[in-house]
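Comments concern the structure below.
Just one protein chain is left out here, and the rest sit where they should.
By letter and in written order, the chains are A, B and C; residue numbering begins at 1 in each of them.
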Amino acid sequence: MFLISEFRSKDALVEAILALKKAGLTENDLAIFSEEPIEFRKGILDRPSNMSKAAVAGAAVMGTAATSFVYYAQNDYKLVTGGMPIFSFWATGIITYEMTMLGAIFATFFWFLWESGLIRKRDPEAPVPMIGPASMSLRVRCEISRADNFVEILRGSGCIKTERVK
Amino acid sequence: MKHLFLLLLSVALVVPCLRADQPILFPHSTHINKVHLKCIDCHISADTRDAATIPGVRKCMLCHAKIAADKPEIKKLAAIAASGREIPWQRVYGFEKAAAVKFRHGPHARHKVACATCHGDMPNAITAQPLVKHNMGTCISCHRQNNASDDCATCHY
Amino acid sequence: MAEHPELLPYGIIREDLFRPLSRAGSKWWFTVVACFLLVVAGLAAWGVQLRDGLGVTGLNRPVFWGLYIVDFVFWIGISHAGTLISAILRLTDAAWRKPVTRAAEAITLFALMIGGLFPIIHLGRAWFFYWLIPYPNARLMWPNFRSPLVWDLTAIVTYVTGSAIYLYLPLIPDMAQLGAHNKPWRRKLYKALSLGWTGSDREWHALEMAMKLNAVIILAVAISVHTVVAWDFSMSIAPTWHSTIFGPYFVVGAIFSGIGALIIVMATLRRTLHLENYLIKRHFDNMSKLLLTMSLLWFYFTMSEHITIWYGNEPKEMGVFGQRTRGDYAFWFWLMVFVNFVVPVTLLGIKKLRSVKTAVIASFGVLIGMWLERYLIVIPTLVTPRLASATSVYTPSWVELMITVATFAAMIMLYLLFARLFPIIAVWEYKPHSPEEED
Partner (left out) sequence: MVIDLDRCTGCEACVVACHSENNIGMSTPEEAARGRVNHWIRIDRYYEGQFPDIKVKYRPVLCQHCDEAPCEPVCPVNATYHNPEGLNVQVYNRCVGTFYCANNCPYTVRSFNWFDPKWPEPMQLQHNPDVSIRPGGVMEKCTFCIQRIKRVEDQADAAGRPVADGEVQPACVQSCPAEAMIFGDLNDPDSKVSRLAGDGRATKLMEELGTKPKVVYLEKAR
């Protein structure tokens, strides 16, 4: 079951998150909805991201693929060049570079779609609260038996209203 | 139904391309299998010169003045011969002008490339038709397999 | 709302910035239609060229590259307005960037789309342009990866892809908000483009991370793109093209003209969309300072490029140098120096003269000057080949001029359409200014 509570101040929201975590909820059970990004200090609601690693991996894959493709393609047609080399890393360096960057761009974009949950919904059934300008909604996933307890905590930390959604 | 229609459409589009409409129903099979003519008996310069050449109507009449002269196709042939013109054969193989290909039969024959490699099973073909689809890939892969030059200027100039 | 007064401005901001999406005045329609007609005329001119051959241009032997290449370099240069500037501002976290970035990124995308067309327009057999792309084929042929033109292709493809994503990412939250638009087709469009954005913190986190990473990558790509465009010239052995300085010289020129374009666009948006509260004088002041810096840098590069040629006194290079400074192209050369250096330095360097109006005047000058710069790089070299017997002259034909004009019209048209379809200022980014953000 889910609890959705609306906040108007960031301090209250921080308090609620800390209290909920103390009560045994993990960061995966919590989601905040807002019309603009909310920044927290470290340790409140961390969302570790692998995006930079993904970007580097994508860059490495695409760069290597492009370079080896260029290498094999050029050696395949055995161009006669007079005196110049058929394949030189320097001359194809720019292709390697651009493709590396393209790999990084694609990896970042797809990792963004993946990590943000836009193409991979974590809880497809979970309710999405309506949010107005500058309001922040906290969605809590919990067992029914403990819901009352969490509603107490949320009220105590200064939310405006809380509803329960199955 | 839709699939059938598409099938028919594709057949209708492809068949005319494969089967050139020749003015005379010339059966390669009869000439090769029954009469035991060789390719170069008619396409006389296929082994030496650039073009294989198509025999003139007078060459046909060398035999057909007597042989099978009563058949309808041969009568057509005789009529053309009598008119003093050549048979308007439809060309079945050729290169696009833009491809700038200079193909020579001579070197291919000299290096023992069988006629059937490019022209297919003509001994059993009814009329003159393109049995093998040619594109640059056909040429290039054969050239590479046989260690022939794959330099562009071998054919394009 | 009333009990949260600090939130009120945000509502108004939203109103203000979303308003242009719903209302189109007759002026807007007039401009779009006029530009559209010019684009159609340009396409017709291109059609004539495709039908008759490149002979309809003013090109000849040895002037094989003409207006199309000039336009190509110019538009790729303009494209540096956006992504590069917005990436720098994003990475340095300059708070004043917020109303500027999207306007700039949109310039990038459209300028690239237009600029990327020119190499194709310029081809003798444009319908075979895809032969430059490596794809498996029966001919067992690949493009020549040693050619700077293939590098160019990869660079521009990367840059277009990156810029499109870079423009698109921060648009997603705005489009999610616009999902409640009153026109059904727009509702569908925004909903589809917002990819089901809900505004969860996971999404925000991922978005900010992606933006940061993309800014770094796009910065590296943008610099490389114009370097590669410069290498189209400097990898050849034509006199004065074969120059080591061309890479950075072109990048500086590109940013220079890009800022010019951005200032003009900002001033126009401010005027037509009534964004006086958003694009304030400080923005123009900062952009003017940037333009001034780039003007000085540009002058430094131009000077070091030419003084080395002059001092080296190599006959072939001196031929081109003479054409530029004393010969047929002298007027244009000195005009270029005037509008690229003298005008911006006077108008923007003297604090009293610096205003929105002078910034716009200087920017127009810079655009003209930078176009001339590319013209003066491409043409004088080609009219003075190494063998004097091949010398020729070049006058652009109506086809080339028409296509050039049409691309400017296309830029205006695309931009107007974009400004009507999407908020030109990132609404979610434009939080109310809190005091510590002021600088």
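The rule is short, and it goes like this: a residue touches a chain if its C-beta (ideal position, glycine included) is under 8 Å from a C-beta of that chain, and two chains touch if they have at least 3 such contacts.
Small disclaimer: the values here were computed from a predicted structure and weren't measured.
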item	value
Identified contact with the non-displayed chain, of B:L25, B:A100, B:A114 or B:V132	B:A100
Sole contact to the chain not displayed, among C:A44, C:A94, C:L123 or C:L297	C:L123
Touch with the omitted chain, as defined above, among C:R146, C:H226, C:H283 or C:R374	C:R146
Touching residues (missing chain, whole complex) on subunit C	52-55, 58-65, 119, 122-126, 128-129, 131-132, 141-144, 146-150, 153, 232, 235-238, 382, 385-387, 389-390, 392-393
Where the missing chain touches subunit B, by residue	48, 97-102, 104, 106-107, 110, 149, 151-153, 156-157
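Everything below uses one rule, namely that only the chains that are shown with their structure count from here on.
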item	value
Subunit B and subunit C, separation of their C-alpha mean positions in angstrom	57
Separation of subunit A from subunit C, taking each centre as the mean of its C-alpha atoms, in whole Å	31
For subunit A paired with subunit B, centre-to-centre distance based on mean C-alpha positions, whole Å	65
Overlap residues in subunit C, where contacts from two or more other chains coincide	140
Multi-partner residues of subunit A (each touching 2 or more other chains)	77
Residues of subunit C defined as touching subunit A within the complex	4, 7, 10-11, 14, 134, 140-142, 144-146, 150-151, 154-155, 157-158, 161-162, 165, 169, 173, 177, 195-210, 213-214, 217-218, 220-221, 224, 228, 231, 428-429, 431
Residues of subunit C touching subunit B in the complex	137-140
Subunit C contact footprint on subunit B (complex, rising order)	135-138, 140-141
